[in-house]
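Note that this complex is displayed minus one protein chain, with the remaining chains in position.
Presenting chain A:
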Amino acid sequence: MAKIIVVTSGKGGVGKTTSAAAIATGLALRGNKTVVIDFDVGLRNLDLIMGCERRVVYDLINVIQGEAGLNQALIRDKRTENLHILPASQTRDKEALTPEGVEKVLETLSQEYDFIVCDSPAGIEHGAQLAMYFADEAIVVTNPEVSSVRDSDRILGLLASKTRRAERSEPPVKEHLLITRYDPNRVTSGDMLTLDDVREILAINLVGLIPESEAVLRASNQGVPVVHDMDSDAGQAYADTVSRLLGEDVPLRFHEYQKKGLLSRMFGGGRR
């Protein structure tokens, strides 16, 4: 049986899709059979981030409506073994996403995969609720700023009440906090909330901290999940996150302000 992980946030633009792509890739690189599903019907992006936009023929809605088989819609990742992508529909009405249909797809995938990563759309409407409904674990992506923290708080409330586990009174969805776009320099100068501020309000286990990094934008535009770029701080931070998801104890990195040394200033090294 696969573990179903939803990547969600409430707020848009905080890095859900980037994180879903990086974490799914990271899990696959560690030898886990992984599928990542885009639930953002009408605003699909995951295929771009994963660099497989030219190979999309069928999508999740086609499968749910019986117009295509699951194997026809699944796209095998070119770089990573064990990794498949199930894209969302860009044209269909998002109401076509039915709970019964999603359940059936997840059940089928569960037989074959170790991890199912669900990339949730922003907001708290139908699509977002469906993406989280069947989840065993949730990664709540949060930026260190007040509106993102409040939206994450809202999502955590929904995870505790509007999921299958909550409705069946099963053990609750395991919640993980993933802080993205963290800039220690701006935290020090007071522009950003500190790590402790965010953790105090959301009061859930921190699974990772991704520093603000040029590598992320570069990775998105190239369609290569940033976790492949192990020279970059963001790539390493996502790799740490995946290790923690797998239960390993990894010390936190990239959360402290670092003065640039003379050499790195001269040669422009350090953060890339």
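Convention: a contact is a pair of C-beta atoms (placed from the backbone, for glycine too) under 8 Å apart; a residue touches a chain by one contact, two chains touch by 3 or more; residues count from 1.
Please note the rule applied: contacts and distances are computed from a predicted model.
Student: Quick one: the chain not pictured, UniProt calls it what, "Probable septum site-determining protein MinC", "Urea-binding protein", "proton-translocating NAD(P)(+) transhydrogenase" or "Spermidine/putrescine transport system permease protein"?
Tutor: Missing chain, per its UniProt entry: "Probable septum site-determining protein MinC".
Student: Check each of A:104, A:126 or A:150 against the chain that is not shown and name the one that touches it.
Tutor: A:150
Student: Touching the hidden chain in the complete assembly: which of A:74, A:201 or A:250 does that?
Tutor: In the full complex, the listed residue that touches the missing chain is A:201.
Student: Of the residues in chain A, which ones touch the absent chain?
Tutor: The missing chain touches chain A at positions 124, 150-151, 153-154, 156-158, 160, 201, 203.
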